[in-house]
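A single structure is presented below for examination.
With one protein chain removed, the remaining protein chains of the complex are shown where they sit.
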Amino acid sequence: MADEINTKSYKANLEIFSETLQRLAVDDTNIVAVTSDSRGSGKLVPFGQKFPEQMVEVGIAEQNLVGVAAGLASCGKKVFAVSPACFLTARALEQIKTDVAYSNNPVNVIGISAGVSYGALGSTHHSLHDYAVMRAINNITVVAPADNFETAQAIELAAKTNEPVYLRFGKKAMPPLKEVNDDVFAFGKGRVICEGDDVAIIATGETVYPALQAAARLKEKGIAATVVSMHTIKPLDTDLIASLAKKCKAMVTVEEHSIYGGLGEACASFLMQLGNHSQGGIWSGAFKIIGIPDEYTVTGSQQEIMDHYGISEAGITETVTTLLNK
Amino acid sequence: MADEINTKSYKANLEIFSETLQRLAVDDTNIVAVTSDSRGSGKLVPFGQKFPEQMVEVGIAEQNLVGVAAGLASCGKKVFAVSPACFLTARALEQIKTDVAYSNNPVNVIGISAGVSYGALGSTHHSLHDYAVMRAINNITVVAPADNFETAQAIELAAKTNEPVYLRFGKKAMPPLKEVNDDVFAFGKGRVICEGDDVAIIATGETVYPALQAAARLKEKGIAATVVSMHTIKPLDTDLIASLAKKCKAMVTVEEHSIYGGLGEACASFLMQLGNHSQGGIWSGAFKIIGIPDEYTVTGSQQEIMDHYGISEAGITETVTTLLNK
Amino acid sequence: MNNYPLNVGQKCTTMIEQKNTEMLTGSIKETSIRMLKEKSISYRKKILQYIVGAKAGHTGGSLSCTDILNVLYNSVLNVSPENFSSPDRDRYIQSKGHCVEALFVVLADQGFFPEDDLNTMCKYKSHYIGHPTKKVKGVEQNTGSLGHGLPISVGVALAAKMDKKDYKTYTLLGDGELPEGSNWEAALSAAQYKLDNLCAIIDKNNLQITAPTKDVCSTDPLDKKWEAFGWSVKEVDGNDVEALLEVFKSLPFESGKPSVIIANTIKGKGVSFMENQLKWHHGVPSKEQYEQAQQELDNALTEL
Partner (left out) sequence: MNNYPLNVGQKCTTMIEQKNTEMLTGSIKETSIRMLKEKSISYRKKILQYIVGAKAGHTGGSLSCTDILNVLYNSVLNVSPENFSSPDRDRYIQSKGHCVEALFVVLADQGFFPEDDLNTMCKYKSHYIGHPTKKVKGVEQNTGSLGHGLPISVGVALAAKMDKKDYKTYTLLGDGELPEGSNWEAALSAAQYKLDNLCAIIDKNNLQITAPTKDVCSTDPLDKKWEAFGWSVKEVDGNDVEALLEVFKSLPFESGKPSVIIANTIKGKGVSFMENQLKWHHGVPSKEQYEQAQQELDNALTEL
């Protein structure tokens, strides 16, 4: 299964982002992409060629990127502000906080090459803090699509939704999670990819696929796993988490992000406070957050970094096995 | 007790910060304060008068503030970069991430008027995301001193420690937590202010004092509370949390920050994963995070906002009572 | 698109192609100027009133930009409570958001909300807080962190170009605010996109919080900086309504270039003991000071 990922026939979610945007732009001249010398990495070169009037380039100036995007959005443009996640959510954070979220300008902030996608370019180019900070800022939905299907759905929704959204993308070609996508995609509703009662693996973005691979390994070992693509980090699908907590003996979260402040802690704090919620009693299962630890990130390619920290088929399989054997 | 807070005889922690810095600067010409038109709010006017050669003013340009601070620190200066927390940790976030933390330049990043200290100036001036994002960035210690004692200790330590530190301050005059400060102050070691087995209240910064007030109210109701000043948010004093989890029936965290990504979630995720730790079994007590919810923050003075969200003597008392009655 | 609406003393609620600037004949003009001068004084009185009421506010900077806001809202901007949801309205985005009192007083006078609302300033659950937010009718964007107005304005002006709309975009910046790099990023984009429908106004009162701007982080020579960044520059006495009218009338200064007005102003303008005084940046007058200030402004009115 592992080699499939590199198969040419799959597309990167970002390509689907670009294709979807091009499809939408045909009928809607209000669709606008804003870039900061990032159209190449954003796969938006064809968009720029087809819709030059709907493409705004601001140069290497991410603060201005977001400010301009907010201004455009306030005039009815459906804006996609596209730049590497590392710069967008750090260099331009205050613009996201005030010009987009607080001022409620419905910009779709598109963080590309997120997490450790940039691999050996190092920590200046990694975004391990973006879920954490976006969760702590009010009035912005936080979404990390896992496969091409979720990407197309998310972009269509984002173009329709008149609200600030942060969408996070990696770079890798992504295989489909399901053969038939018969489910309804909505922000704030996790997608159950496969079901099993021993462990719930809650993953997001590009980590859902290795989680699914791990579920297959676990099945061979007689461990039945539920795998959820929790594409929306905020608002969190707490109903789903609560129901899985009732059903499963253990829960593991997986994200290409710091273990602090992201999906894992969102689940942990919800579960810890569940005793106070209407949904039911206090959680007593085993729980583990898989992500990038708080250390100088190991150097190497994205895959090497992910493998190093166990955000991989093998790593997730091992973590679950250990957790259940406790 | 409530009126004591407003008594003139108490000083704001920021004043102690400034006094301590002045004291240190007498013997150490390497102590440097860097400001961005913020020396007034940073209480550094007297520092600037006494040590004009050790004061760097960059004007209203927070990115440059942190970049310059990093450069100075790389040359052996003991730098305190002082600006409102809202701007520092948003406008200058990438400089903190790369120039301070990643490059390991030992700047003391001083976020002033943090949380909702600026009250009716509104959300542009509030920092509800700073713990979240600083926790997710590697190589920076995150500290919020609660009273004058902790402030003086923290500043002395920060001047000595050759590491990046984020120190967060409010504006209010703060009464002492203890009559006699006989404990040793160290980053990463929570201070137990009072002890009781029913509930552990883990608070930080300016919220420790109302937590202590709440403990007095609870005592009247026959509820024995431990109150901890968890001045260091990262690294978290997990030994202390683990031992309190063993002892107490419930745990409540209090912070002037979003309920997402801060002290509360740090505690929750630690406790949820405690089953996997050597310290002991799985937590089964009640748990609640008190902080600012993820909504458009109510408008008003700092006190009104804190009261509104129950980050107050009355609010904490009520939350604990409700939690224990479940 | 190069023709700015200019409605001295008579607001139009819909956009009028108004090539005929001769309407500014002598007598109308004099009346209008007098009315504007009266308004400036009355605005200043109210600014002080609501700052004292709220026990907080940015006094000096609100008084320095009063005349600019006065002329904009009464004679330049095509914006009103009635057309505020129209995509064709002119946009005014106040980058120096801390001087919200000036904005609120002018918006109330324009009928965006009952002036009485301002008695709730900075009170619990009031939307009349210490910086502009869109919860208050008439406010385009939430500002307060400096250096945000110009980038947003570039987006707004760009949208006009894309949609071939005639509305103009104005933004007001403080001089202490100018070191923020985001301003210069936006300045470059505005020039790149030839946004001659955009006008930035610098409230150059030469003071910020800590000290005179030149001692904190000088941006002189200011005209040279904006010129080098591709803008067309004019200087004006920013406390002279007549001079302001003239300069706004000449917008855009050059076709194909964004315009910047360097408005030389006096911080604390209109109140003798506040003028050019650092401490009045966010000083709140005592009862005596308040009374003296009102008296001085009343005197100025009779002396008009």
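As written, the chain order gives the labels A, B and C, with residue 1 at the start of each chain.
The rule we apply is simple: a residue touches a chain if its C-beta (ideal position, glycine included) is under 8 Å from a C-beta of that chain, and two chains touch if they have at least 3 such contacts.
In this text the structure is predicted, and so the values were computed from the model without any measurement.
Participant: Sort by label and list the shown chains the missing chain touches.
Facilitator: A, B, C
Participant: For a quick check of understanding: of C:125, C:224 or C:279, which residue touches the chain that isn't displayed?
Facilitator: Per the contact definition at the top, the residue touching the missing chain is C:224.
Participant: From the list B:44, B:68, B:225 or B:323, pick the residue that touches the absent chain.
Facilitator: Only one listed residue reaches the unshown chain, and that is B:68.
Participant: Since one chain isn't shown, list which residues of chain C touch it in the complete complex.
Facilitator: 179-185, 188-189, 191-192, 217-219, 221, 224-225, 227-230
Participant: On chain A, where is the contact patch with the chain that was removed from view?
Facilitator: On the side of chain A, residues 35, 37-40, 57-61, 63-64, 86-87, 90-91, 118-125, 298-301, 304, 308 touch the unshown chain.
Participant: Since one chain isn't shown, list which residues of chain B touch it in the complete complex.
Facilitator: Contact residues on chain B toward the absent chain are 32, 53, 56, 58-59, 61, 63-64, 66-77, 94-95, 98-99, 102-105.
What we mean here is this: only the chains that are shown with their structure count from here on.
Participant: Note the connected groups of chains, using the touch definition above, after excluding chain A.
Facilitator: one piece
Participant: Based only on mean CA positions, could you tell me how far chain A sits from chain B in angstrom?
Facilitator: 30
Participant: Measuring centre to centre with CA averages, how many angstrom lie between chain A and chain C?
Facilitator: It comes to 42 Å between the two C-alpha centres.
Participant: Of all the residues in chain B, which ones touch at least 2 other chains?
Facilitator: Chain B, residues with two or more chain partners: 87, 90-91, 123-124.
Participant: Which chain C residues sit where two or more other chains touch them?
Facilitator: 133, 142-145, 181
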